[in-house]
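I am attaching a structure below and will ask some questions about it afterwards.
What you see is the complex with one protein chain gone and the rest in place.
Order of writing sets the labels: A and B. Residues in every chain begin at 1.
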Amino acid sequence: MHDTDTFTDSGGDLAVDIAGLTRVEGEGSLRLKVRAGVVEQAHLEIFEAPRYFERLVVGRTPDEVIDIVARICGICPVAYQMTAVHAFEHGLGITIDPAVRALRRLLYCGEWIESHALHVYLLHLPDFLGYASGLELAHDHRATVEAGLRLKKAGNQIVELIGGRAIHPVSVRVGGFSRSFRRSEIRALREPLTAALAIALETVDLVAGLDTPRFDRGGRLVALHHPAEYPMNEGRIVSTDGLDLAATDWRTEFSEQQVGWSNALQARDHAGRPYLLGPMARITLSGNQLHPTAAAAFAQTGLAAEIATNPYRSIVARAIELVHATAVALDIIEAYDPPADARQAWTPGPASAAWATEAPRGLIFHAYELDEQGLVTHAQIVPPTSQNQAAIEADLAAFAPSVLHLPRQEATLRIEQLIRSYDPCISCATHFLDLSVEHLR
Amino acid sequence: MEPLQLITPGRRGARADSPNRPRIGIVKFASCDGCQLTLLDLEDELLAIADRVDLVEFAEATSRRSSGPFDVLFVEGSISTTEQVEEIARLRAVSHRLVTIGACATAGGIQAIRNWFELAEVHDTVYPDPTYVESLAQARPVSDFVAVDAELRGCPISPAQLREFLVAMVTGRRAQLPDEAVCIECKRRGVVCVAVADGIACLGPVTRTGCGAICPAYGRGCYGCFGPRESANTASLASWFSDSRSGPEVARLFSGFTAWSEPFRATVDAHGGPPGQVELPEESHDA
Partner (left out) sequence: MTRVEVLACGAADRGDDGAALIAASLLIDELPADVQLRVVGQLDIDDLLELPPEASVVIVDAATGIRPGKVLSVSLDQVAGDQGGLRPRSSHALAFPEVLGLAGLIRGRPVEGRLVVIGGTDFTLGGPLSRPVAAAIPALVALVRTSVDAAWIARPSHVEV
């Protein structure tokens, strides 16, 4: 942890250090170097000590990998488990029961609800209203925060039921789930989710009306797209400039590079450009596939154009996705019939496995190689935040000059608020490269 | 007299805090944040807890910062870099009580599996220029470096145990955190023993409960999130596994999120080490 916040002015060059970004998962710092009003460098530093997940899964079975990769992120473990399990099933040629698919979507809805509610109410909304935390916001607006917590809890209840616990679910297995779920168990979620839907709709109203700074970023947005549904467990990779790619082919368009100031890898497209993932991208690219209830709420805000370009409006995008996820969850619950088998039998064996899903924070990509015994020999895990990092830095470089003239605390807050708008999950963004070992003499 | 221009390291707003509420800090090292998040997941109690204590440092939830002192400091995450060693020592010196939370802080976590691998092997192959990244060779529990006053185990910790701990803390009694095998919890809940009924490998007999026996209730074997219980007889359990499994498969079963804790660690060693060890060519290493 770092204690120093400084604006030091030495002869026309301004160095700004925002040490220890708070209310972002993990730890991070921002270093800007400004010369003559132009930001020459924006370095978002990731201090997370490397945890080597791509190396840790080598030699493990697919089911072990599902357990392990959850621990990349405490807020979005389901995202890692979903991407891994779909990758393995795709690579091994396992087709899952439609009811299992529905349960997985329901589980993912639970995580979207929990993660977005956490971000909106505890991490982001305080910025707009001038509070240091959601807890302090609650001193003056207790009912609002309590409603947000109930919404978050409803998401957790889905994950607890289907996953066994809210953080690091235990039931996701290759081929399905480790246990079956009776209709009555699933139906029991109806009540909290119905209440949650009402809160989600109120959330849209609340955040759409917030006094919001204007900032237009010009960059590329990327997300999954699916012909029949708003993207979550599967889709093709699309972008605002016409990309259309099978998710398994992520590597043909994008790649990762290590940057000098952090342990994390940054992804860029092969032309070296940054790109942005997440709710802004999804709504812009697949807004017409939102659940009708969410689509109506979206239309009512009249903010489609701003959501596409202003990261501060991401809070509205998240609120709309809260409505969407809650409404979809209720639909799945209504239609649920238990699968014939909770889990399909399958045979371990060699495979090349790859997949992408939409985590709350954006597109997440995994690729695995399995050997003859069906054990992992190689893994590539690309979190959304490491993909967003280059775009966040580019945006900060463009944004910073507009606030540096403000009093220090105000400028600092504005910059932090912008960073938080991307919902960066910093503990996700630690990373690894290719495993071939070459000992140089 | 000229006022001196000094930058005071950030302990903003301390005077605003209440003298009657304990100063609580929550910090993390190398971890996924899931254990801190468990506090935010106590949705029904969170605001009441925030009323009773003074959360002066909790970077995941508030912009309020403090570098101490703390009545109670909760620490998540394993210690993996030299800066972290210095930081945990500093934090210990400003904390009346220090409580580790979660498998990373109490046992080193899943990342401690790399303690079995050569550092050079992991590093060179993972980052193209190792000078960019500095690490200790190992991921270690907090108690390897400083005295710890209490611990909450689990991966993640249990919301029920966290709730119990916080209530006990503010009402002035000792928390009830029993050290029983997961088996006791299965019996209590009426969960059919997966080992006996389905022949599933389960670490329940040697693992401390606290999770509520989730995995057996969900049709799989316990994989040891809460770590070994007191006097866990892993040798006996391992030998039972060995009846139908090879050495490496037995090691695999113990190579989980608390593998670095004894006696899990010894069991892993006795059966050939964790999965994923890479055969290195014969050569001499520098340092």
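The criterion applied here is as follows: a residue touches a chain if its C-beta (ideal position, glycine included) is under 8 Å from a C-beta of that chain, and two chains touch if they have at least 3 such contacts.
Quick caveat, the model's predicted, so the values are computed rather than measured.
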| item | value |
| --- | --- |
| Contact list for the unshown chain, restricted to visible chains | B |
| Hidden-chain contact residue, picked from the options B:Leu47, B:Val94, B:Ile184 or B:Ile200 | B:Val94 |
| Chain not shown: contacting residue from B:Leu47, B:Val85 or B:Ala150 | B:Ala150 |
| Residue among B:Cys32, B:Met169 or B:Leu253 that touches the chain left out of view | B:Met169 |
| Residues of subunit B in contact with the chain not shown | 1-2, 4, 6, 8, 11-23, 68-72, 93-97, 99, 149-150, 165, 168-170, 172, 174-175 |
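Keep in mind that, in the parts below, only the chains that are shown with their structure count from here on.
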| item | value |
| --- | --- |
| Whole-Å gap separating subunit A and subunit B, where each centre is the average of the chain's CA atoms | 24 |
| Residues of subunit B touching subunit A in the complex | 7, 9-11, 13, 27-38, 40-41, 43-44, 46-47, 50, 55, 58-65, 67, 80-81, 84, 87, 109-111, 113-114, 117, 121-122, 124-129, 132-133, 135, 139, 155-156, 159, 211, 214-215, 217-220, 223, 225, 252, 256-257, 274-278, 280-281, 283 |
| Contact set on subunit A toward subunit B in their complex | 1, 3-6, 19-27, 48-52, 54-60, 64, 67-68, 71-75, 77, 118, 122-123, 126, 132-136, 138, 142, 145-146, 149-150, 152-153, 156, 164-168, 170-171, 173, 178-179, 258, 260, 263, 342, 375, 416, 427, 432-439, 441 |
